[in-house]
Every structure is written in C-alpha cells, then in structure tokens.
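One protein chain omitted, others in place.
Up next is chain A:
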Amino acid sequence: MNHSELSLQRRTFLGQSALGLGSVALASLLGKSAPAFASSSSSPVDPRLASPGLLNPLHHLPRAKRVIFLCMAGGPSHLELFDEKPALAKLDGAPMPTSYTEGQPIAQLQGKELLCWGPRAKFASHGQSGQRISSLLPAMSQHADELCILRSMKTEQINHDPAHTFMNTGTAISGRPSMGAWVTYGLGSEADNLPGFVVMTSRSGRPPQPVSSRQWHSGFLPSRFQGVPFHSTGEPVHYAANPPGVDFERQQDVVDTLGKLNRLHNAEANDPEIATRIAQYELAFRMQSSVPTLTDISDEPQHVLDAYGVSGADGTFAYNCLLARRLAERGVRFVQLYHRGWDHHDNLESYIKTSCDSVDKATGALLGDLKQRGLLEDTLVVWGGEFGRTPMAQKKDGAAKLGRDHHIKGFSMVLAGGGVKGGVTHGATDELGYNAVESVVHVHDLHATMLHLLGVDHKRLTYRYQGRDFRLTDVHGEVVKPILA
C-alpha cells in the first residue's frame, strides 16, 4: 500500500472514505495530503464506476450497491426447505447407500449406522416461475419470482466454527478478513456517520451454537473495516451512549474543548495523525447522535411494522430485518444478520418449524419492503447457512426424535435482488440430496459472484500481507454467470 492510500485510509470512518464525509473542515484539516487523494480520482471516468472506496473506479458496472447477508447459523436443512427429494422419501428408514458416504467427512454421525430419512416437509410450486419451495416458508415463497435458489452449494468445513469462518473469509485459518470487511475495504461506504459494515444477531429454537466475532473481523485489513455489532436490545452500539449524567451538550462541550486543545497542540506538532484524530472525535460524536435516529422506529407506519411482525426493539430477527432496511437506506454497504438456532441434530421437525417461523415472515417482509422502495434492484440479499444437513437421520443420545447431522457436499442458498435473476433454480444435488452434482457452486464461487455484482473483479481486490497478495477467494472462485440478470 502506498503512502497516499494509507493516508486515505486513515481518513476513513469504519470503512467510509473522506469523500463520503463531505466535510470541508476535514479536507482543510488534512491540508497537504488532500491533493494526493484528489489526483487519484481526477482522470475522467464513467460516473457509474465511481466509488468512495479504495477501488475507484470500480472494475466494471456494479449491479448491486450493498449486501444484506442473512446468515442462518447452525446449518438449515436444504432437504426440508429448497431441495425437494422424493427419492429420499422412498428410501426412508433404509440404509444409506455406502457409495455416497464411504470416505466422506462426517461429524456427529462418526461410527453410527447411516439410515436414509425422508424429507419432513411438503413442497409446492410458487409464482410464475413455479419454483418448488417448502411449505415451511410461506412468506418467502410469495417472492418466488425474485428468488434465485442455488441448490448445488459446497463448502469445505464440517464443524460450525470453521464452516462459518470459511463462509465469511474463504478459509478456515483464523486471521483473514471477512467478506464484509473486504467489501467495505474495496468500496467504502456511502453512509453518513454510520459504520460501513454492521452485524446483528438473534436466536430462537434449539439451544444455539456460538458465533465468534472472528466472523466479522477485518483480519489483516485495517481495523476500521471490522463489522460493528449493533444490538437490538440494550445499548444499540457499545459506548455510543454518553456516560451516566452526561447529556448531549456536556458531551459536545468536552469533544469541542478536546478539539480545541488538540488543535493548539498541533499548531506546534504539525502531525497529520492529530488532525485525523480531531476529525474522528467529531465523527464519533455525530455517530452518537445518528444511532438513536436510526434505531427510533416510531416513524415506521403500522403496516410496515405488521408486515415484519415487529413490536419494538425486542431482539428478534424481525426487528433486525427492519433495521437492515433502515441501514441499507442510509447507505451502509454490508449488513449481516445472524439468526442462531438452525443446528437441528434432533427433533428436527419441531425445531425447523420454530426456526422458519422466526425468520420467514420477516425475510419475506424485507424483500417486499426493499422492492417497494426500489432498493431491491441494487441490494443483494443472501439467505443461507454455513452448511446443510445430511440425508441421513441422526438419533442423538437421550433425544426422542430424529434430526440431521452437518453436511457440506451439497446444500442450498438463496439470492435475491442486486442483479441476480429471479425465479430461477441453479444447480442440483443427486437424487438423495447428498452431493452437489450439477453446476456446483463452491463458497469461493459465491464470493466471486457477490463481488462481481458489486462491480469488483474478485481476482483484483487484493491486500498484501506477509509478502503475499491475499484475496477473499484465495486462488479460486468462478463467477456464476448463468444467474446474472
């Protein structure tokens, strides 16, 4: 990274570039380094390729400006949701053919008898496209013509923590940047006074698996590209509230006095870091003011609240979906919602219903709301887990009812908006839903496609660390062209 890039990045606010600030005061504070920045964007480019981030111009015309990634943590069963398998139903209770399972990675079913287990849900055709979707997802089914169902996903990690890490960073090795960090690093953010990468979490159903903050870490990228967790109960953002007994004016007075003293000092020290710090304090203060406006949903009409099923800041996935839309409206580049509770090793029939009930309505409402506001066309929505679940039944010790184990060789994810074809199903697993066999989409391919939609060539968004140019897709990744609108 050269010097001017570095100074540019120092001026970014959690991934937001100086341009996005629109602050004349900041530019003048930064004095000498400003022209270096200006020169990088002085060549005439197609304005549609302009970006407030490091990649300016973008590599090609973007179809999506932002991503809302709905992470169904725990691994939803593709066999009950998006991948209808009548053949599996016929083999219900029969031994799983060893031709499928021999020499394959396996998690909790290690050493157990492997028996087929027929799907526990009914499927129906939806929309003009006639996409086959489970009856467990009635609200999402209503948007069938917007959905692109990827039925041939593959990943490489069979346990939750490494699989999440793989889904987010493209490797199971810790310390690499997450996709949200990569995207805000490359594209910056268009949000005023909000981070470019926001993460929210919710849970329901089976006691959930943990989720690590590694999943939204910036790794070796500068730390301002880290995802910032927003909370739907309690304080929305850590330390964004004033200390007890300190009101808006007192806080402003402290920040102003601090700025004045730092300026006095910098008149002697002449240190760009101090100038940056002054600006960052002012931004921090503005962020303190903007968060309450963001989270105050009293301006939402009742029918919108009803559509999501939101009654207030109650920690639900529904509230988080509503916030996701509000964040998207404000230009936040990457929003990631985790819903925990999809790890259905036992009692799947009951638990998957709970999980679907918690997310289906809100996901449908989010799609409808984005569409109604014209945001869906440049917002890529992704729905899916870190892996899928086995066609084989799992009988947990002590559990009365069956479930399914982790499965990585074939599972489903769903995309919508942001330049993706709606009403299509891409790829297929074999007749038992074990192996992705047709038009396989590896996690790296998903990443490549996501970046492509954002106007980025995944091979050219790199960062040099330890002497090597790293990228989200490592040395892999093919854009899934057939699904591009």
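The rule is simple: contacts are C-beta pairs under 8 Å (C-beta built on N, C-alpha and C of every residue); 3 or more make two chains touch, one makes a residue touch a chain; residues count from 1.
As a working rule, contacts and distances are computed from a predicted model.
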Candidate names "Bacitracin ABC transporter ATP-binding protein", "Planctomycete cytochrome C", "NADH dehydrogenase" or "Glucose/mannose transport system permease protein"; UniProt protein name, chain not shown: "Planctomycete cytochrome C"
Omitted-chain contact residue, chosen from A:Met153, A:Val211, A:Ala307 or A:Leu337: A:Val211
Chain not shown: contacting residue from A:Ser125, A:Thr233, A:Thr293 or A:Gln372: A:Thr233
Residue, one of A:Leu61, A:Ala94 or A:Ala269, that touches the chain absent here: A:Ala269
Those residues of chain A which, in the complete complex, touch the missing chain: 3, 10, 13-14, 103, 105-110, 158-162, 172-175, 201, 207-214, 217, 222-224, 226, 228, 231, 233-235, 237-247, 249-251, 253-255, 257-258, 260-262, 264-266, 269-271, 273-274, 276-278, 280-281, 283-284, 287-288, 338, 340, 405-406, 459-460, 462, 466-469
